[in-house]
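The complex appears here without one of its protein chains, the remainder shown in place.
== subunit A ==
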Amino acid sequence: MAQIELSAIRKSFDGTDVLKGIDFRIEDGEFISLVGPSGCGKSTLLRIIAGLEPQNSGQVHIDGRPVDAIRPSARNLAMVFQSYALYPHLSTFDNIAVPLRMRRLSAIERLPLLGKLLPGRRAKERHIRADVEGIAEQLDISPLLRRKPGQLSGGQRQRVAVGRAMVREPLAFLFDEPLSNLDAKLRVHMRAELAELHRRLKATFVYVTHDQAEAMTMSSRIAVMMGGELIQAGTPAEIYNDPRDIRVAEFIGSPKINVLPGRIRKDGGLDVLGTAVKLSCQAAAGECRVGVRPERIDLGAGPFSGTVVHLENLGAEAFVHLAIEGAGLRLIARLADVRQLPAMASSITFGFAPDAVRIFDPAGKRIEIRLEQPERVREPAHV
């Protein structure tokens, strides 16, 4: 159980700034996902927390204790790697036992042959065996204990790697894209399993991923990173419904949020694609970008029109791709009822409720809006 605090973490490699001053606090028992596109610095941040990479400046505190001068193993964190990083020459049992042997046995007791003869070693080995077998039982890998990593499937290796992390009862678990080597079906399954594991262990999880679906489904909080900066942190619902930056809005959510060109008039009103929308804001007049989630676009009624250029019918839902004449723009609308699928190349009108609109200034920062006529009750956020 641990609370991790990062203050003003900076890191550069060969003159390139990878992290530009990260301040963040991870609460005890949280499942935090660090998400962002590749190269945003999320893995580097995780490695700095682990102690595998020294930061150029800034501090890491674990449970209020500075750990910057402390070796990775002494920080008592466990890490699960993307490639699982199991020792290829050791059996599953020995892989899981390594952290325990390193901690509980002295250097002499670890010697290959001589160690076995020492008096205390037997009893310690017995405890280690019991611990490893307990973990294996929890993870359902007991029948695999004698196999080598080469004889295991991807999902099994994943579990062994988690077992090696769990066995040392760490203060916190660090995951570096642990599911990205698995096939799609197994990934969805492991997602549920990891979330379940978090609920059971009640430990702090720090989870790095580029997959927004993983972050949305498992985390208690998401921290979105872009270009070496932490842009926004919040619960999945907050991040989804209330993005503070257009890059967050675009990164989270699949399909991507629709971004339409808009214009703030001098009186504070908003025009989208040349049509006035019933809301206003305090910002200075000028260009802006208007984001609307695909599921908030209402097809069949509204002031706008487009041509159907592509249909994706997923069975339970469908996505309609529209091209807007004159604007050189495409947008995607989610259709909950696939029986109402429009015909290809047909023209269709659409609109959206004013409360579905998120406005961003040209720099990408969110502009607060005021609904002119709050006729609709704000719908509860759905993820």
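Here is the rule we go by: a contact is a pair of C-beta atoms (placed from the backbone, for glycine too) under 8 Å apart; a residue touches a chain by one contact, two chains touch by 3 or more; residues count from 1.
Note that contacts and distances are computed from a predicted model.
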Open item on the list: Missing chain, UniProt name, options "Carbohydrate ABC transporter permease", "Response regulator", "Cation:proton antiporter" or "MoxR family ATPase": which is it?
Closed with: "Carbohydrate ABC transporter permease"
- [ ] Tell me which residue among A:Val98, A:Leu201, A:Ala237 or A:Leu311 touches the hidden chain in the full complex.
- [x] A:Val98
TODO: Could you tell which one of A:His89, A:Lys202, A:His310 or A:Arg330 touches the chain left off the display?
DONE: A:His89
Task: Residue, one of A:Ala78, A:Ile239 or A:Ala318, that touches the chain absent here - done: A:Ala78
- [ ] Spell out the interface residues on subunit A facing the chain that's missing from view.
- [x] 47, 50, 52, 71-74, 77-79, 81-90, 98-99, 102-103, 164
